[in-house]
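Let me begin by handing over the structure; questions about it come next.
Only one protein chain is missing; all other protein chains are in place.
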Amino acid sequence: MNALEIDAVWKYFGDFPALRDVGFKVQPGSIVALLGRNGAGKTTLLRILAGLAKPSKGSVKIYGSEVRDEPTRRRIGVLGHGISLYDELTATENLVLFGKLYGLDDPAKRAHQWLERTGLERVRDGLVREFSRGMRQRLAVARTFLHDPEVLLFDEPFTSLDDRAIAVLHSLITDAQQRGRTVIMSTHQIREAIELATHVALIRKGQLAYAGERRQEMLDDPAWLYRTFEGEGAS
Amino acid sequence: MSESVFSASSASPRETFFSFLRQVLTIAAKDLRAEWRTKEALNASIAFSLVMLVLFSFAVDPDAMPDFSGGLLWLVFSFAGALVLNRSFARETQNDCLDALVASPLPPAALFMGKALANFAILLAVECVCVPAFGLFFNIPVTTYLGSLVIVILLGTWGLTVIGTMFSALTVNLRLRELMLPTLVYPVMIPALMAAMELTRDLLNGTPLAGDNLIWVRLLIAFDIIFTALSVTLVDIVLVG
Partner (left out) sequence: MREKIIFGLVAAAVALLGWNLYTIFMVVPDEAAQGAIFRIIYIHLPTIFTGFLGFFVALVASCLYLAKGDLRYDSLAAGVTEVSLAFAGIVLATGSIWARIIWGVWWAWEPRLTSMLICWLTYAGYLMLRRAIDEPAQRARLSAVVSIFGFVEVIIVYKAIDWFRTLHPQPVLSIRGGGGMSAGMEGPIYWNWLAFVCLASAMVMVRMRQDEMSREIDSLRRMAHQY
């Protein structure tokens, strides 16, 4: 079964089509780099995949089920631009909260494991408000992976992380993929993403310009992709 | 496939209900814990309501107060309540927490009820300070029909909470949020406020809940039930774009 099936998705904001007939399939164990210029529609697509918005037309299925179904949402992990953590709660409280929301049997134990894994064990009882930027980011990564999701969605993960957090995320993504998890990440940092990716999808003005395996040309020269598939690619 | 760390999801209606309840309480506990750490909304609300009571003492002739008592008390509750209710969903937009909650398996209805319960508790806390202060400032005995008064306050506050929390969710992403919330909430609240004011005034003037008055109690109960049901049903549409 496909991990993700995006089928003829259109998204209108009023009469303006932000996404036009976008469709592709993702096999489990893939790492998909979702590329495109600003305003191309990457974030819109990711929000639909995460269940935060509904497509105007078409459907998205994750392991055969609708995204908004409760059992399906348990299998998804999302990391957006914000850290999605509560400033007035401690690191442990934040993770335990999300552990409970995702139906984990022993949220406290899981939280402890992930605090160790992201190097935040020492500050487990510190309020997130007092954390440095790097610490908040690592905690956000912990929150995303906490419930061992089968499908991971990242919106520009590398732009907001510092070096240490990027290293942590890098190893977590590779590790997840080896265990059969699927990763979709939208990004501007073409180089970092293409190195990790097994597949690439390019969105151009709301349409899918390319969706397929990562090719050697992309590794050698990341700009190749834009040149080849964006045509005159002015703007 | 994946080692499942979840409990089985094929559940009976009873299990589903308890699971829903647990999630409601998780959210309510989260909100209350966060609020208790800062006490921002609580303090602001209490301070504001005490100031309003003082202002009312200038606006109204103390001898005439018994006629106005019920009305004024609920005016104070509504305005102070708006401070609390506005923040309800607004605090979720900080750090993009709302997205994480909506993307999680948490049913939007549970998110709504959890927040409503937390707001209810905070509003009641503010009212616990307000009512004695009111009795003190204006020399009005509030304990005559204390049991009935408590019931009226509970019913009226729940109505205010439900409408306020719902519209807080609705206006959360709007640029004119602070203006839109009161504009939408107060007209819709009028029937409940009217009933609560009539009942409170009667109780504080020494008339028990009986006979004619019960119409207002029935109105409050109907208002609460109808709008709670409507909110729980529609909150999904409001939160998912």
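The chains carry the letters A and B, assigned in the order they are written, with residues numbered from 1 in each.
Basically, a residue touches a chain if its C-beta (ideal position, glycine included) is under 8 Å from a C-beta of that chain, and two chains touch if they have at least 3 such contacts.
Source: prediction; values computed, not measured.
Peer 1: For the full complex, which residue in B:L25, B:I140 or B:L184 touches the chain that was left out?
Peer 2: In the full complex, the listed residue that touches the missing chain is B:L184.
Peer 1: Considering the complete complex, identify which of B:G147, B:P208 or B:G241 is in touch with the unshown chain.
Peer 2: Answering carefully, the residue with contact to the hidden chain is B:G241.
Peer 1: From the list B:A64, B:L176 or B:A210, pick the residue that touches the absent chain.
Peer 2: Of the candidates B:A64, B:L176 or B:A210, B:L176 is in touch with the missing chain.
Peer 1: For chain A, which residues lie in contact with the unshown chain of the complex?
Peer 2: Those residues of chain A that touch the unshown chain are 12-16, 39, 56, 205, 235.
Peer 1: Under the stated touch rule, tell me which residues of chain B contact the chain that is not displayed.
Peer 2: On the chain B side, contact with the omitted chain comes from 163, 166, 170-171, 173-176, 179-180, 183-184, 186-188, 190-191, 194-195, 212, 215-216, 219, 222-223, 226-227, 230, 234, 237-238, 241.
Please note the rule applied: only the chains that are shown with their structure count from here on.
Peer 1: Can you check the complex and tell me which residues of chain A touch chain B?
Peer 2: For this pair, the touching residues of chain A are 47, 50-54, 68, 70-71, 73-74, 76, 78, 80-89, 93, 97-98, 100-105, 110, 127, 143, 147-148, 150, 179-181.
Peer 1: For a test of understanding, state which residues of chain B touch chain A in their complex under the given definition.
Peer 2: The touching residues are 1-3, 5-7, 9, 22-23, 26, 30, 33-34, 37-38, 94-97, 99-107, 240-241.
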